[in-house]
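Partial view: only certain chains, each at its native spot in the assembly.
Note that the chains are named A and B in the order they appear, and that numbering of residues resets to 1 at the start of each chain.
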Amino acid sequence: MKPALDVQVGKIRLRNPVMTASGTAGYGPELAAFFDLAELGAFVTKAVTRQPRAGNETPRLVETRAGLLNAIGLANVGLDAFLAEKLPWLRDRNVPVIVNVAGTTVAEYVEVAAALDAAPGVAGIELNISCPNVKQGGLEFGRSEPGLREVVSAVRAAVRRATLIVKLTPNVTDIVPLARAAVESGAEALTLINTLSGMAINATKRRAILANVSGGLSGPAIKPVALKMVYDVYRNVARQARIPIIGVGGIQYASDAVEFLLAGATAVQIGTASFVDPAAAPAVVRGLEQYLAANSFARAADLTGALES
Amino acid sequence: MPSAAKKWLLKILSSRLAGDDFVWLTLDAPPDWQSRPGQFVNIRCCEPCADELSPLSLDDRPDAPWPRTRGLEIAERSTLVRRPVSICDLRTHPDGGREIVLLVRIVGPGSRILSAKRPGDTLDCLGPIGNAFNLDAPGRRAWLIGGGCGIAPLVGLGRALVARGREVTLFYGGRDSGKIPLSLPPGLGPTGTQAVPVTGIPELGGAPLVIATEDGSLGVKGLVTDALQAYAAQTGWDDVALFGCGPDRMMSAVATLVALHDLPSCQVSMENFMGCAIGVCLSCATKVRADNTAGFVTKFVCQDGPIFEARDVIFEQKWEGCKP
């Protein structure tokens, strides 16, 4: 018997547990040249902000050992262009669309989220709270509990239809209380993790390689860190609260995805790996199906948290 | 604009080291392969490539059957992201088949892996990527300017322009004579401030080449722009279209000459760090002049380029990364 791959994330039924990760899959057409987006569990867009953003100066990206360091700077077309030019194409692709939302004030988050919630074809809103909170002196919303509660509750009040997902940053002393705060403030699912803060230097030129000096580390290098956070949040928050976790960080092959599910994730996202192979996500779907069959699991959902101890 | 690129496993037909640190590779072009001068491929540099795994090896392809892990994660022998390489030429064999020619400068792990590939190995390539040189740019004479591995896209471009009846001259700038990956005729030497075109270079299909070396060991002593000016001093700047590929510094110097002599067209191949080359990572941003308040719009080298009109580009010279 073919294993059942579908899983539930908030109000969204996913065909399978594999999504793209925000910022690594554009708005859809780019990857659609390589596979049918309907093969995905969900498609997650690049962050959308109120106004279009040009992003940081280049260099914006550099390779490190088994990782990538990026400081793209939330370059995006802005809310209006997203709704007018990007969403219509995406919503016809027969795949749940999750829009990643960023901002620097609570009002901006709320405005963007509300507009997306009202737009047909947006199944989920993923709050990227790893953005500097300009009102609180630049510390990211996601790195302080009050900041997180404020932004999530405010967005919660504005979002009626779409599933509200909160994406957590790993750059914190303890991710558990922040995950709990997100859930208490109304998150229907948690995505973890965003990138780790990092830096690269060119010894010969004696300069930081990124124009922005520092950036976010992604890719296989960070997988152990992401796995641990998924595991901790699952055991301490998500399992009891029955809130699904979307695991992300260094997933390249189906085995990586299985590891995240075992640690407690209900779904996974493929980020940097899509740069290596634009069709990495559907390959993970196929590998996952093989794994389930080979190990006699009837449903992908049965893997969630199924780590033996 | 979604990429028209596809993923190909291309078989290597030949590999030849050249100059101090270059390798020429030819790949078997599939029947439906279509590419134009200026486009590039994005190559996964791993050893061995997934598709070359012998039956003995552990199968770590993403879709390999289970189980395939053994307690440890599979540490792949590869660079993480792909490496962009220009399509140097697309040639037809006498036997009717076609081959894609690449010219790679060995500068780091990815290019080193490529240089170790052997005939019969396959390369995992995304391509063809990007726009292409406009072959119909005005000008009877076409001057092609390259530095280092920037010569790569100019080879096929030169052939295509010759085929269209242009009078093609290549200009090559390098640090010293050892850096030139071409089969030069014997007996060449310094020419000081004189631009002396060298003919009969097989890789260039007959187009003459003017060489500049920084140490003066071969051709004009100085930068490629010095060679260009010396040549122009002999032939004038009339009816010339420029085409260039090289580091920002070089392209920006060329752009200055273009402005000075009011040339109608100068197409340059730009570069930047490519995370994906399919338009999703937004790494390869380049500023192109525009009539807005910022004075520019952001374009992406991998999708909107790599070819731009020099006069449109704001050369920031911040990233001199990939063509050292």
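Basically, contacts are C-beta pairs under 8 Å (C-beta built on N, C-alpha and C of every residue); 3 or more make two chains touch, one makes a residue touch a chain.
Since the structure is predicted, the reported quantities are computational estimates derived from the model, not experimental observations.
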| item | value |
| --- | --- |
| Whole-complex copy numbers (one chain of each kind is displayed here) | A x2, B x2 |
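Please note the rule applied: only the chains that are shown with their structure count from here on.
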| item | value |
| --- | --- |
| CA centroid of chain A to CA centroid of chain B, Å | 35 |
| Chain A-facing residues of chain B, complex | 1-7, 44, 60, 62-69, 73-74, 79-82, 126, 272-273, 275-276, 278-286, 294, 298, 316, 318-319, 321 |
| Complex contacts: residues of chain A adjacent to chain B | 23-26, 29-34, 46, 54-55, 57-63, 66-68, 70, 72, 75, 211, 219-220, 223, 252-255, 272, 274-280, 283-284, 286-287, 290-291, 294-295 |
